[in-house]
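Data first, discussion second: the structure below is written as structure tokens.
The excerpt is restricted to a subset of chains, each kept in its original location.
We just call them A, B and C in the order they show up, numbering each chain from 1.
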């Protein structure tokens, strides 16, 4: 049973226009224009409080944005619209299990949709997809589960719906490694078998890289569509009119071109950072930071390797090729030097 | 003190002997309290849901009014209902005065704020995540109401049981609207009031025990709904 | 409680008519006794006496009172005053009882199955009514549909009679009040009155100290004496409700 998924650029699954969302007087989301393609898997990356969950709630039409419009398949939609209600489902960050058995939790969505056939078989399948045994778990009560088991039951309750859009808010936050793999597989299968569009927020970059077509990076409510980038937060000191510096506690200094408007956070794109083994004599505009590699992960899609470099208490990310790794003899623990130009900075 | 002991014995006698006056009062009580509970739950649960679930302007004031309604004296409700359904009242045509239906209407007014207030409080305490979860699973408005109420079923049960206790024991409305007419609108509570006034304290105690027994049977059957 | 306070149980009629509110301040001023009263049905008033929760009784159920004394609960029954009962009914008198003798009235009501409201609460009034049925040789029509037992106070019973357009027996004082609420144009009219059997005797009873050692027998006696005194009797005679005399003093 293979479906033919057509991804037309003209009519994306989602189109967000001039979205702003406020809690009280605080703006937590500010998105000019964002399109999410049908059948794509989008990763959502960003620090705590950057607005991931808020964005997912908007995409689920569980909340109305304070300002702006959200089009789903070209149509402007609002919460509770019946045309979307049964198609889009969200796994919330703190999934709530109904005070019922696991079985009844999982079939809840089906019952709402008045589907009553083969419930047992479908539940068994959904549980299997998240690595739980039907015999062992179906009759348990909501409170008789460990944290990760509860999370996976909630995931099963979403998978059973075969949704058009599956929004996952930290689906593997308390899930073990093996189950994380299962959830990845289930997500990929959803796209393959049902053409599901997925948006997934997670702090586990390695896992996210292994599943997404592309990443959106979100910071303070602003979206960067290039995936994860290096963020350097203040405080900065003024060195002269045109430059700011950040002093690390171990004495190293980062020099950056000052922003034109007031801004407090610097973004240095990973593509602008190079890596070498030794310091070179350079001019003052080039930052040279020494640190060591803490991890090297495979980004499946591009077959490139993402390395995390610890520079005192900063953690910076660079892209490496297998070639480079062999040439420089890189491995986790190896000391390296990072280079980037002080004008290669964006401020927000 | 002895009249309490005498009351116990009398209670058993009354029930066993099948005393007609007692049994008609038992029936009247059951009918009227069942009717008013159905009405007040039917009206109170949705109202309580709305008041607990949604945020809207003036909600707090509404709550204060509702809480005040918890202190409507039964005689007051009785008088007000009487004013409407007495022959000279606007609804006099319906002939509800001195009927069990009339009492049930009054008792519904009595029970409604209890059901509504406790339901609202219980719904208010619902985890915010529940709402989000329901919406995210595709629940429509009706599903949300039904599921939320079911999630807090123990709270709802408490609301119902409290209201039931109130309805079962009230005298003012039954007396004023029902008229305490023997074999017709005499309920157990109005009978108790009467016997006590006669100085037949033991009979009052006996009838009180009969009422408590009804409540006990009802609660015993409800206890299967409780958390195990 | 202070030593000079006296607790009385009385029937609702003395309280509801306002007689006590009028009389007692005079008593308190003249005797320095503080009198508190609780007004209930006659039966309960006697019960409170039997249980020694009060010190003195003012009630109107002669035969029950006599039994009360016989059983050793009470002492010194002293007749104080009386008023009378009347039979009232719809102005058009559907059963046609107006002016008949008491037993004829009751027989007519029974044979015509006219609605008759009974207080059915064992109050002095209810006891009197039962006595009337008995003396007319009619078994108490407890289970008859036309015999409506309200189990409530007099006014409530009159109200039921008015709503249901039936007959009832009432004391005159309550009827006067009822009449005044209706602005003198009450739907229910007096149909039968004046028979000597309709007299309603009020008495003061003290409690037998052998049963209730704690009861304030002396103060109770003082109250009884005062009620029977010339002063007390004059005050009772002067008490008017809506311009009409309610009680006729008859202490010996």
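Note that in this section contacts are C-beta pairs under 8 Å (C-beta built on N, C-alpha and C of every residue); 3 or more make two chains touch, one makes a residue touch a chain.
It should be emphasised that the depicted structure is a prediction, and the values quoted were computed from it without experimental measurement.
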*asked:* As a check: each chain kind appears once in place, so what is the overall formula of the complex using those labels?
replied: A x2, B x2, C x1
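The rule we apply is simple: only the chains that are shown with their structure count from here on.
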*Would you identify the shape of the chain contact graph, picking one of line, ring, star, complete or other?*
line
*Just curious, how far off is chain B from chain A if you go by their C-alpha centres, in Å?*
53
_Averaging over Cα atoms per chain, report the distance between chain A and chain C in Å._
88
_Distance between chain B and chain C based on Cα centroids, please, to the nearest Å._
36
*For chain C, jot down the residues that touch at least 2 other chains.*
none
_Set of chain B residues in contact with two or more other chains_ = none
*Give every residue of chain B touching chain C within the complex, in rising order.*
20, 86-87, 97-98, 175, 179-184, 186, 190-191, 193-194, 196-201
*Can you list the residues on chain A that touch chain B in the complex?*
57, 60, 62, 79-80, 82, 85-92, 94-96, 98-99, 108-109, 112-113, 157-158, 161, 167
_For the complex, give me every residue of chain C touching chain B._
40-48, 120-123, 142-143, 148-152, 156, 160, 163-164
